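Here is the structure we will look at.
Every protein chain but one is kept in place in this view of the complex.
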Amino acid sequence: MSTDQDKLITELVEKGLTGDMEPINSIEDRVLRSKAKAALAKAKRAAKSQETAEPKKKKSEEKSSDDLPSSVNLNEKIVYMINEKFSGSLANENTETHIQLKSDQWFEIATWLKSEPSLFFDSLQCQTGIDVGDNTLEARYNFHSMKHNHYTEIRIAVPRKEATIPSVEQIWRIADWFERETYDMLGIEFSGHRDLRRILLPDDWEGWPLRKDYLVQETYHGIVVPKMKEGWE
Amino acid sequence: MGVVHGEEMVLNIGPQHPATHGVLRLQVRTDGEVVSEVTPYLGYLHRCFEKHCENVTYEQVIPFTDRCDYLASMTNNFGYVVAMEGLMDIKVNERVEHIRVIMAELQRIASHLLGLGAFGLDIGAFTPFLHMLRDRERILDLFEMTCGARLLYNYMWVGGLSHDLPVGFVESTYRFLDYFEPKIDEFVKLLVHNKIFVERTADVGRLPQDVAISYGVSGPNLRASGQKWDLRKDDPYSIYDRFEFDIPVGEGGKGSVGDCWDRFYVRVLEMKESIKILRQALSSLPKEGDVYQSLPKKIRPPIGSIYKRTESPRGDLGYYIESDGTNIPYRLKMRSPAFTALSVIDEIAAGWLLSDVLAILGSLDIVLGEIDR
Amino acid sequence: MKRYFTDIWATLTTILGGMGITLVHLIRARNDNVTLQYPEERWPRPERNIGFEHSNYNVIRSRLHVDMDDCIGCLKCERACPVDCIKIETKKAPNRGEDIKDIQHIGITTNGTRKAMVVTRFDIDMTECCYCNLCTYPCPEECIFMTGGPNAKKHPIDYEFSEPDRSDLIYRFAKPGTKEGIEKIMSENKAEV
Partner (left out) sequence: MTVDFIFDFLNQFFTSLAGNEFLLLVAILLPCVVLFGFITIYALVVIYTELKVSSFIQDKVGPMGQGVGIHAGKWGLLQPIADALKLLSKEDIIPSSANRPLFVLAPFMIFVGAFISFVALPFGDSIIIADLNIGIFYILGIGSLAVISLILAGWSSNNKWSLYGGMRSAAQIVSYEIPAGISLITVIMLAGTLNMQDIIIYQQGGIFNWILFDNPFIPVAFVIYFISALAETNRTPFDLPESESELVAGFVTEYSGMRYAFFFLSEYANMFVVSAVAATGFLGGWQSPFPNALNSPGWGVFWMMGKTFFLIFIMIWIRWTVPRLRVDQLMNVCWKVFLPIGLVNIFGVAIWTVLFG
């Protein structure tokens, strides 16, 4: 690769970030064009993560100053209330799409989420886990209220080494199986779960399949896991 | 004289058993005929759907969604494409929306037909089952006419459809609806009001409303418990807000609200509502419109996540999609309605007789492909 | 007491009503029956014409077929397959767009594309195919299709293609001897140079 090309690409990316896609699209060489586009996407992603980190602080400042206007969206309202009741349990103040919580007070918050009359999240729609990289696992909860017909998403990130989150199985009964599935697939331990076993995989399965570093077993009970298809030589 | 207690026996219903609708194992603790505990063991049909999805592109996920709930492939496709279009902010044209609704409602009827028939079979009525299958075949014919496949369609694509409607589809569908409507009444007369059937199902396996919500039970099972909750009305997606239809709710017609009979009858009524929607959608189907119009060149959704729910024949079908900006999903979770419906079995089946456990299992209308994924 | 007798009455009437319905079906068996006498009668093939070109494509989900004379070896179908049941290997053709008689390679497709590649291997494992039709859409030459496609006359729709040996269901579409042939030609070319 020539340094000229690299220079050209960085130039193009800068232009692209300002919204000017013409120069990139007008490149004739296909390889160069795709490279430039890939670099642009990378740069955009990086910029976005910075953006998301920054404006949060501003928002939280605004919110603490004014006293919950009626027009705030549900997530901001919940965050405000959580801050009042369970201070220090918010992991960050991002409320755009979800609420990020710390794991320690989760059980109390969950109990409150269901019992608080103005929220009344009586239905746990979906519970799932995700390996977000950086040695972090995240449990995500999608709540819905049948009474108020509103909806929110809560995320709890835990380090991979001590992946333990309080179980909400006794609050929403469906969390029993959802948490078992998350445990089965990602190895997040739910403390306080009364029956935390694997649910879909056999009990003696090794590893957590949906973690990104999962390696397929070589053999299972003496059965060799085929790497190549038979007859494909 | 008190209740006589005998020796307890552990009985395995399944994985191969005529009434488990797939490969499910229910470990049942029984005292004579009375069942004290039901423990489901899942995973016999686990095909690593979610792991697969992390290794194939977004468009290649669709054939796998077909195979999750193999009795309602269209609605599974539908849920996925609605979620993906939400993530990518794609708007599809009117014709596509109409065709999707038509397909989804036909699929709902087909799925309910099999569910009801199989429930009848669990109770011991063989004839209604075959009558249901006979009518279901007609719907499958319509699907085959449209996309060539009878069971696993891969019909709805992100931003469009794989094929336009064939010539004569609308007429054939009208013909089917005219044929099918009287058949529902015949079925109701033959089985639903049959006294033996009522005795077997009324008051059996009552699922109270709050328990149902806590267990995440959704769809017809939740509606049978008295909760008026249908995503087509309460959180409308696609163009469902344009159609007029009712949400049938369990009223305890033969016993109490939320019993097996209600779960059964709600499905019967839902088929009638689907026919209503179908007639409206067919009459307002736009003649013009390219089904490939808004098909994206490359499916690369922006970074972010979405949780989108749609109403599948079995309940709230949710897709949780996390995208990292590439053409491969970073994480895809399917919240299957049958999974949540099965989790409630111990709660409502304990204390009933062995025959009732199987009736309750049948009334929940589960599909193991969707539970195990 | 009243309930006792109404229950008995309801039982009798509903069962007799049900028996009436089944009797009607029994009597009208000749009109109602939906059975197909399978080996003698076949399911009518769905008639429709839609696809890439609305006039000549039947939507059928059946076994895949590849028209090798049109295949340019672009690997798009291999990439589209969600279950990896297509395996293609190609060799660069010595001269773009020219026929090579020895290995029956035809240089120009019916669409007029000049081939740059010689397809030495084109295997489809029909035991793994999930009939999703995804491979047929990206094909620029419309040369891979479920049978009943553009060349419907040559390949009748056939849902019954069971084989006694599983390996017989791996369809090998590349013309026999292509691989050896092209290698030989290449080595000869090298020798000449």
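Residue numbering begins at 1 within each chain, and the chains themselves are lettered A, B and C in the order written.
Rule of thumb we're sticking to: contacts are C-beta pairs under 8 Å (C-beta built on N, C-alpha and C of every residue); 3 or more make two chains touch, one makes a residue touch a chain.
Since the structure is predicted, the reported quantities are computational estimates derived from the model, not experimental observations.
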Displayed partners of the chain not shown (whole complex): B, C
Residue among B:197, B:307 or B:330 touching the omitted chain: B:197
Given B:42, B:56 or B:121, the one touching the chain that is not displayed: B:121
Residue ranges of chain C at the interface with the undisplayed chain: 8, 15, 18-19, 21-23, 25-26, 29, 32-35, 37, 40
On chain B, residues whose C-beta touches the chain left out of the figure: 9, 11, 17-19, 33, 120-127, 130-131, 134, 190-191, 194, 196-197, 199-200, 353-356, 358
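One rule holds in what follows: only the chains that are shown with their structure count from here on.
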Computed distance of Cα centres, chain C from chain A, in Å: 40
Chain C: positions in contact with at least two other chains: none
Sequence positions of chain B contacting 2 or more other chains: none
Partner chain B, residues of chain A touching it in the complex: 41, 45, 48, 97, 122-126, 128, 130-131, 140, 142, 146, 149, 153, 172-174, 176-178, 185, 198-202, 209-210
In the complex, chain B residues that touch chain A: 42-43, 46, 48, 50-51, 54, 210-211, 213-216, 227, 229, 234-235, 303-305, 307, 309, 316, 318, 320, 322, 325, 330-331, 333, 335, 339-340, 343-344, 347, 372-373
Residue ranges of chain C in contact with chain B within the complex: 7, 10-11, 14-15, 17-18, 21-22, 34, 46, 48-51, 58-61, 80-82, 130-134, 137, 146
